[in-house]
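Note that one protein chain of the assembly has been removed; the remaining protein chains are unaltered in position.
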Amino acid sequence: MSTLETSLQTSAEPLGRNELAQLVARDIAPGSFVNLGIGQPTQVSNYLTEEQNITLHTENGMLGMGPEAVGEEIDGDLINAGKIPVTELPGASYFHHADSFAIMRGGHLDICVLGAFQVSAGGDLANWHTGAPDAIPAVGGAMDLATGAKDVFVMMTLLTRDGVSKLVEQCTYPLTGVGCVTRVYTDKAVFLTGPDGVTVRETFGCTFEELQALVPLPLKPAVS
Amino acid sequence: MSTLETSLQTSAEPLGRNELAQLVARDIAPGSFVNLGIGQPTQVSNYLTEEQNITLHTENGMLGMGPEAVGEEIDGDLINAGKIPVTELPGASYFHHADSFAIMRGGHLDICVLGAFQVSAGGDLANWHTGAPDAIPAVGGAMDLATGAKDVFVMMTLLTRDGVSKLVEQCTYPLTGVGCVTRVYTDKAVFLTGPDGVTVRETFGCTFEELQALVPLPLKPAVS
Amino acid sequence: MLTFIDTVGEAVAGIKDGSTIMIGGFGNAGQPFELIDALLDSGATDLTVVNNNAGQGDQGLALLIKEGRVRKMICSFPRQSDSWHFDAKYKAGEIELELVPQGNLAERIRAAGAGIGGFFTPTGYGTMLAEGKETRFLDGKWQVFETPIHADVALIKALKADGKGNLVYRKTARNFGPIMAAAAKHSIVQVSEIVPVGALDPENIVTPGIYVNSVVRVAGASASKEGQVA
Partner (left out) sequence: MLTFIDTVGEAVAGIKDGSTIMIGGFGNAGQPFELIDALLDSGATDLTVVNNNAGQGDQGLALLIKEGRVRKMICSFPRQSDSWHFDAKYKAGEIELELVPQGNLAERIRAAGAGIGGFFTPTGYGTMLAEGKETRFLDGKWQVFETPIHADVALIKALKADGKGNLVYRKTARNFGPIMAAAAKHSIVQVSEIVPVGALDPENIVTPGIYVNSVVRVAGASASKEGQVA
């Protein structure tokens, strides 16, 4: 992974959604078992290479999930956690829901990639509930994923539409998990979170100082 | 079962081991799922009829266990909880140890039949440990069976070799389970245990009064 | 005791008002639509329903909710683009919701079937879904105490049953079926095919017949390529 880090460096432009998905895909170690959350994280699968030999888990009961099904492939009995028809790769396996979540909750997944409303300096994740009083709460498998995977990668834009940083000192949205996020991939930078604070691995279309101005918590540049 | 009870009544002779196994077999309701403990309880299977359609569970991972294997049938991968080679009946299924004990612990077995050192008036069972200070303790699945099955039938001789009743006010041997035994089948009588005390369903080779003289706790004759 | 039943109506006829009903399925995969329709027709009401979702569109569980038969939902993900019947009842205060992280939902159902009285899990620690719950530091992590979810009845869809009630499922339609069959006092299973005893390989049985009480064949219910997948 260190070769990736030095080859990417700071880029001139912010990353687009596809470039971000591509970056996450390149950072996944060969042979990993990975769960990709609903929404943007699902796009990561488009950039995984055959050489990486990644096995995708879907919490509704399958390892070895393949790409989205099209045309004749569509089978209502073969869907992913987002209820989208998918395909089965050779070497796949099916299991019931408790066994499937045991894979996640038992710490057997190497990485899960999730979206987020907010991530805190200490790696707290908020991604399931806006906290609005009239919102119907729905959590799905988010808390299990956040708590169970060895590494939790978050993919999000750094700023809300109103220009407010989603990387925060303390989350104001209801939490999904405490201290669980290890990396945050955004359009403007990749952050490493942990007990020692937040380190910036690389920036996109901004300098470290410009990035620091956007984020209301102390950042450290990565030392290579 | 009421027809069985009235047809058996008091017999002139104590029951032999095979007659006892036969009696237990006849008392098992059609369609039941049953676990037969190691030793004497295993003999019950010899008297189950095809019409009864009983499914035998063995805690080392199988439902639908058939009779002991002989000759060419012997397969080291197909054994019962006593590590005796057995056979597989049509409609059998295999599962791992946690799933197998979940069947037992989750209360899904209708009956388990166990041997005993002692049974108390309240249905406490002692069948795994003599309590001797130099004995190597070994419990196996006895506590799970005693606690998990809907009905626990005990098969034993009423008296020790020294003529002491094994049906007791309070067990002196280490317990296997508390208040778990529902029936006790012995050579001299069948006892029903429960919160209301011990009821004698039938006697073999003795009168109720002769039986009461052998057992150091108050017995009640069954009212039909 | 296992019985084979001719119609879904007879299969659900014994379900009482006030029952707790587990319904298999994740989205539409594995959802026993015909049994749910029969439950609706039966008139049973004041139900507590355990399902991953809270109904979709204008079918199955969504209709049961629309008709006011469901007093309480225990689920992980009630909010979907087409969960309008649940949304309306919830906003009107006419349905109770117990929201459970999906893994806790699965593990609590599993616990009920396996005779576990409660367990500690890290999932949900420090979140509003663990508020008021007992916590304990175990294996180097803060964990939350969760209890089993029992049910009176489970409605399940499987692919095949043999004459002993042994079940096999199909792909991700397996989902909650096996654990719900074990957790409920009485499990009712719709299958697309009933095969003779001995026709299923004992190594490959997913739900042993001990967990199955009623089996009803629903013609074409395995036709998973049909219909819309929401």
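Letters A, B and C name the chains as they come in the text, with residue numbers starting at 1 for each one.
FYI, contacts are C-beta pairs under 8 Å (C-beta built on N, C-alpha and C of every residue); 3 or more make two chains touch, one makes a residue touch a chain.
Please read these numbers as outputs of a predicted model, since none were measured by experiment.
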Partner chains on view for the chain not depicted: A, B, C
Candidate in contact with the missing chain, chosen from B:34, B:112 or B:142: B:142
Full-complex contact with the absent chain, from B:98, B:164 or B:222: B:98
Contact with the hidden chain (one of A:16, A:31 or A:218): A:31
Sole contact to the chain not displayed, among B:15, B:78 or B:206: B:78
Selected residue (touches chain absent from view) among B:90, B:174 or B:205: B:174
Residues from subunit B at the interface with the omitted partner, ascending: 58-62, 74-80, 83-85, 88, 94-98, 100-102, 104-105, 124, 129, 134-144, 147-148, 174-178
Chain not shown, touching residues in subunit C: 107, 111, 114-122, 136, 138-139, 141, 143, 147-148, 150, 168-171, 201-204
Absent-chain interface as seen on subunit A, which is shown: 31, 33, 55, 57, 62-64, 88, 90-95, 98, 101-103, 105-109, 148
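Here, only the chains that are shown with their structure count from here on.
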Chain whose Cα centroid lies at the greatest distance from that of subunit C: B
Geometric centre distance via CA averages, subunit C-subunit A, whole Å: 29
Centre distance in Å when subunit A and subunit B are each reduced to the mean of their C-alpha atoms: 55
Separation of subunit B from subunit C, taking each centre as the mean of its C-alpha atoms, in whole Å: 35
